[in-house]
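Moving on to subunit A:
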Amino acid sequence: MNGAMLFGLVAAALVGVGLYGLIVNPQPLRKILAFNVIGSGVFLLFGVIARRGAAAGLGGDPVPQALLITGIVVAFSATAIAVTVLLRLFEETGTTTLASAVPPPAAGPGPGQDQAGE
Partner candidate 1 sequence: MSSLVDVFTYITIATGAFFFLAGTVGLLRFPDTLTRLHALTKADNLGLGLIVLGLLPQVDGVMNGLKLIAIWLLVLLSGADAGQLIARAARRTMRRAAPHREGPAGAAGSRSSAMEPTAKAGGQP
Partner candidate 2 sequence: MIVDAVYAAPALLILSLGIYSTIVRDTFSATVGFIAYGLLLTVAWVQLHGVDVALTEAAIGGGLTGLLLVRASARLRPTEALARAEAPGGAMRLLAGLMAGGVFVVLAIAVLSLPDPAPTLAPQAAEHMASLGVGNPITAVLLAYRAMDTMLEAIVLLLALIGVWSLAPDRVWGGRPGPRYNADPEGILAFIARVLPPVGIIVGIYIFWIGADHPGGKFQGATIVAAMWLLTMMAGLADAPPINRRWVRILLVAGPAVFVAVGVAGALTAGAFLGYPEGWAKPLILVIEFALMPSLALTLGLIMAGTPERPAAP
């Protein structure tokens, strides 16, 4: 049971680390990564709770484990959408800044140039 507790503490730390990254990293892709770190921290915490619920010959409580599988798939689809939105923003404007004063698309390296390398 002690090992599961260690994972619980690591999970709590990961949520904190991800939150820090979400706030201080200006690059949106880094924010998506940080959000996934928070998410996996929460999942890990859930996994610890499932492990603690081991009973009836099962290694863990199957109900939270089943919810975890659903959660991982849903987190993946949210990540996929976020990344796609980000890439489309970059294609349209040539930048990914989230600042309110967006520089006009003409300034900076145009998106066409970056796409040419594909």
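Selection criteria: all candidates are chains of the complex that A comes from, given by their letters.
Everything that follows uses one rule, which is that contacts are C-beta pairs under 8 Å (C-beta built on N, C-alpha and C of every residue); 3 or more make two chains touch, one makes a residue touch a chain; residues count from 1.
Source: prediction; values computed, not measured.
The listed chains 1 or 2 are all part of this complex, yet only 2 touches subunit A. The touching residues of subunit A, when paired with candidate 2 in their complex, are 2-21, 23-27, 29-30, 33-34, 36-37, 40-41, 44-45, 47-63, 65-70, 72-74, 76-81, 83-88, 90, 95-97, 99, 108-109, 114, 118.
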